[in-house]
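One structure, pasted below without further comment.
One protein chain is absent from this view; the other protein chains keep their places.
Think of it as A and B in the order they're written, each chain with its own count starting at 1.
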Amino acid sequence: MSRRAMLILSCIAVVALACAPLLFSSFTISLFNYVGIYALVAIGLALLTGVAGIVSFGQAAFVGVAAYATAWASALNGYSPWLGLLLAIVLTCAVAAVLGAATLRLEGHFLSLSTLAWGLAIGFLFGNIEGLGNFSGISNIPPIRIGGHALMKSEEIYYLILLIVVLSLVAMYNLLDSRWGRALRALRGGNVLVESLGVNAFQTKLAAFVIAAFLAALSGWLYAHMSRFVSPASFDAAMGIEYLMMAMVGGQGSLIGGVVGASIITFLKNAIQDYLPLISPNAAGQLEVVAFAAIFIVFLQYARRGVVPFIAARLPSARPTTPASAAALDMRVQPKAGAPLLKVDQAMRRFGGLIAVNAVSFDVRAGEIVGLIGPNGAGKSTMFNLLTGALKLDGGAIEFSGLPIHGAPQRAIARAGIARTFQHVKLRPRMSVLDNVLLGAHGRLQSGIVRGMLRLDRTEEARARAEAMRQLERTGLAEHAFDAAGSLPLGKQRLVEIARALAADPTLLVLDEPAAGLRRNEKMELATLLRELRADKLTVLLVEHDMEFVMSLVDRIVVMDFGSKISEGLPAEVRADPRVQEAYLGGVA
Amino acid sequence: MSALLTLDKISVSYGRIQAVREVSVSIEPGQIVTIIGPNGAGKTTLMLAAIGLLASSGAMRYLGEDLAGVDVEARVERGMCLVPERRELFHDMNVEDNLTLGAYSRRAKAEIGRDLDDVFDRFPRLKERRRQLAGTLSGGERQMLALGRALMAKPRLLLLDEPSLGLAPLIVREIFKTIASLRSLGISILLVEQNARAALETADVGYVLETGQVTQQGAASELIGDPKLIAAYLGGH
Partner (left out) sequence: MTFDIAAILAVDGIASGAIYALVAIGTVLLFSVTRVMFVPFGDLAAFTALTLAALDDGKTPGTVNLVIALAVLAFAMEALALVRAGKMKMLPRAALFYLVIPIAVALAVRLLAPATPPLPVRLIMALALIVPVAPLLDRIVFRPVADAPVLVLLIIAVALHFALVGLGLLFFGPEGVRTQPLTSWSTEILGAMVSGQTVCIVIAAVALSALLYVGFEFTLTGKALRATSSNRTGARLMGVRPARAGTIAYVLSSILAGVSGLLIAPVNTIFYDSGFLIGLKAFVGAIIGGLHSYPGAAIGAVIVGLLESFASFASSSLKDVIVFSVLVPILVWRSLVSVHIEEEDEE
């Protein structure tokens, strides 16, 4: 569907929803209200879990913190619910920031377990604080007032909930379509990938975590003033997993899926409550949770991707528009040809008992193509990871443009002007080729989260898209700009990586086995491209296994074997070196 | 004469990318067959498909039996054994336990002790390190352990994926000597190698795999003299 069709459809949906109170009973509307309140949490989870891959069992606790905060402020201390909202948001986001800062560096399942743990801890806390009414909770929470009118009836608060849900959705969709959103979508490609693009993975995760908590806070505030009563049971671990269920049923990573999931789960639960007693009048209460869990398990077994992606795949897809030309992004000044650019001095790296890189030294000067070659397992890739900061040195030093870069985080090295490609192509297969290349420009753009949400980043985005398009044309990929990156053949995927690296406007391009898996003609095209880049004053260091490919292309060669440098020089010199022949042609002569 | 293993028009895809396209390879009993080719040509993919770790289309027959629906473990029980490119050793277990597990699929557990001694005779380094964790071994020792573990399975067909990968020339020489000597034990070998010269010198038959397809095949002794191959893989000296 085109963007316009989507927009029209969304407007119709919103108008239809606005008319709902005229058509349905109060009870049904109150179900709608619950759907909206739950959907806010689920939208946050869609962002956090679906997009960023952080599974949180603890969102119910955030809802609880917010609900208790506003209940405490309004019911116990007589402040306005609007002040309660402020307190709820500040407190919840603060709690999320602290917990996130502490736990978001954890590996996948450890992180999820920690969300389970603090979710439980916070849940228990509500029930054990005297001032918050222990297990019986807080009642008599005042309703929200707008201009002196109290939103008492479910039809009244319905519009507030609808407004907040719609605004949240719009903001989140804008956000996903921004510079920050792209970085977030790239997170699942792993830390090495995103950091190599100059993205601070941890900060990005933390921001997503706080945004999800913010949405949970809105939900908790609405919940407290709608039901006018809070108790620990509404925010326990079971509720935490229910939110997760909503996000997953709706669709992995789909924001609207959060709304769909919340609707399905809420109405399904209601149906189970209605119909189970007919099947088993005595044990209905017990069977409810069993049936619910069973349905969820079956869902995870057979339809893990969720409802929305399932439907979306069956709708006609939009014809994207080619980015219009826009002012170019600022460029770096490339160093003068022949100036020393990279200096590796006695680099050392061990893995357990293996010395992968043993006291290797070499230089790269601006404007040349240097090949780092050697048989498989010679330590080339390790050397490469040391250069780009993906691995830390055990000894020695690396200087880039006169500054030491060993010990610097990957993203700092990337921003200093070293852009890389990967031996095993690391693209985000479901994102378009254009979006993948845009990721490369991350470090050259400034727009942050708020600008993204409010769509104030459009000028910069237009420039970035024009730049990405320019790099795609440079690498001969313009016609594939809107294809999913994963659908291209390997040779083209390697070119996409090069385009992505070029979008960062690097001084030094480091390519990890760019010719591996390419056909003969693809290799020739690649060589032509690299020569063109050299003509454009770019410096290239390529790690390669294929000697023939390297020989015809590079200015100088460094040969490694067994972690040590065994030869260095012009291609012809290296080719004649008996040590190289020995290493390359094997010992069986 | 019936082949030990035939791969008939095998194709393997990762998503939409076809890594191996309609490759046919055949190994007679007692033969050493090698598949050479550049990095990323699909050699490892083909090996993983042959042992059943990757799904493939096309037909495979082993000892006359269709391998469709026969899983990895059952192939191992029938005498196929893969020494994978990544070795896949049990790093937090000691050398002897790694070797012992090599014999897991065999019915006759009584002979395990004797076979362990045989492996230790073949690779004395492993005997010295029998109590050491596999993860602490050097690259060459790891490869010996991977080979030794495979021999403990008493395979009829050994699939070797890049046995010389990352090893010093001296050790490469040793590994290839071992490979050649396995022939006398009646073990047939399918050998995937980057080190084309060494592989062709050891093998009876060679196949050249490029971008997922067989581009050349023939007796190893003929391939080793092929000027085109010399230029591409064997070094132009």
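Basically, contacts are C-beta pairs under 8 Å (C-beta built on N, C-alpha and C of every residue); 3 or more make two chains touch, one makes a residue touch a chain.
Keep in mind that this is a model prediction, so the values were computed, not measured.
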item: Residue among B:Leu5, B:Ala41, B:Met60 or B:Val76 that touches the chain left out of view; value: B:Val76
item: Touching residue (missing chain; options A:Val170, A:Val192 or A:Ala412); value: A:Val192
item: Touching the absent chain when the full complex is considered, from A:Phe32, A:Phe57, A:Phe362 or A:Phe400; value: A:Phe57
item: Hidden partner chain, touching residue among A:Ala121, A:Leu315, A:Val450 or A:Met524; value: A:Ala121
item: Residues of subunit B in contact with the chain not shown; value: 51, 53, 69, 72-73, 76-77, 81-82, 84, 87-93, 97, 100-102, 104-105, 109, 149, 153
item: Subunit A residues that touch the omitted chain in the full complex; value: 55, 57, 99, 102-103, 105-110, 112-114, 116-118, 120-121, 124-125, 128, 190, 192, 237-238, 241, 244-245, 248, 283, 285-290, 292-294, 296-297, 300-302, 304, 351, 356, 381-382, 385, 390-392
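The definition used in the following text is that only the chains that are shown with their structure count from here on.
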item: Chain centre separation (subunit A, subunit B; CA means) in Å; value: 39
item: Residues on subunit B engaged by subunit A in the complex (per definition of touch); value: 15-17, 38-41, 135-139, 162, 164-170, 172-173, 176, 194-195, 197-198, 201-202, 210-211, 231-232, 234-235, 237
item: Complex contacts: residues of subunit A adjacent to subunit B; value: 352-354, 375-378, 429, 486-487, 489-490, 513, 516-519, 545-548, 562, 581-589
